[in-house]
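Only one protein chain is missing from this complex, and each of the others stays in its spot.
Right, chain A next:
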Amino acid sequence: MTDWLNKTPVEWQSFVNKDVKVSADEKNEYQGWVITIDPVSASIVLANFEAQKTQIRVVMGHAVQKVEVFNEADDIIRERLSHIFSSYETSLQTSEDLETKKQNLKSWLEQNNIPVTLQGKLMRTLCVAGVLSIDPPYGPDDCSSSNEIILSRIQRLLQDYLTRQ
């Protein structure tokens, strides 16, 4: 299916959180839950939950021939899939812990003269100077920004902040 490479992000999005069977080149077939599809290489990331660990398989976009959808994920699996790569602590922390963590970090950043605002539906994302956002659980790996200089500086600051605590 050469079409697969030319699909739009919206079409790819419709496969996310579905149980699918991917037919790839040389009669390889893979089944699993779709975590995501890379919009750059069109590669499919599949998850298979086993007893203790999770097997992740990435099928390269150029090798994909056909994708069949079997099932839709229920809420439990959906939740599991969306947190599969985030640190294990996230799921263990209660929302209260995160709230205090967020307030502490916010006041610490403000003390250091860094402009911070709250963002998002639940006001859980910290936005630094309008160009960088810090998502829960507010670690150095949770920062995202298109400006890599600001990103590395804030990540270093956060690292200092966490080691000092």
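We adopt the following convention: contacts are C-beta pairs under 8 Å (C-beta built on N, C-alpha and C of every residue); 3 or more make two chains touch, one makes a residue touch a chain; residues count from 1.
FYI, contacts and distances are computed from a predicted model.
Chemist: Can you match the unshown chain of the complex to its UniProt protein name from these: "Eukaryotic translation initiation factor 3 subunit I", "Cytochrome c oxidase subunit 12, mitochondrial", "Gem-associated protein 7" or "RNA polymerase II subunit A C-terminal domain phosphatase SSU72"?
Modeler: Cross-referencing UniProt, the chain left out corresponds to "Gem-associated protein 7".
Chemist: Of the residues listed, A:Val10, A:Ile76 or A:Leu122, which one is in contact with the missing chain?
Modeler: Touching the chain that is not displayed is residue A:Val10.
Chemist: If the hidden chain were put back, which residues of chain A would touch it?
Modeler: Residues in contact with the chain left out: 8-10, 12-13, 16, 24-26, 28, 30, 35-41, 43, 45, 50, 53-60, 62-63, 84-86, 141, 144.
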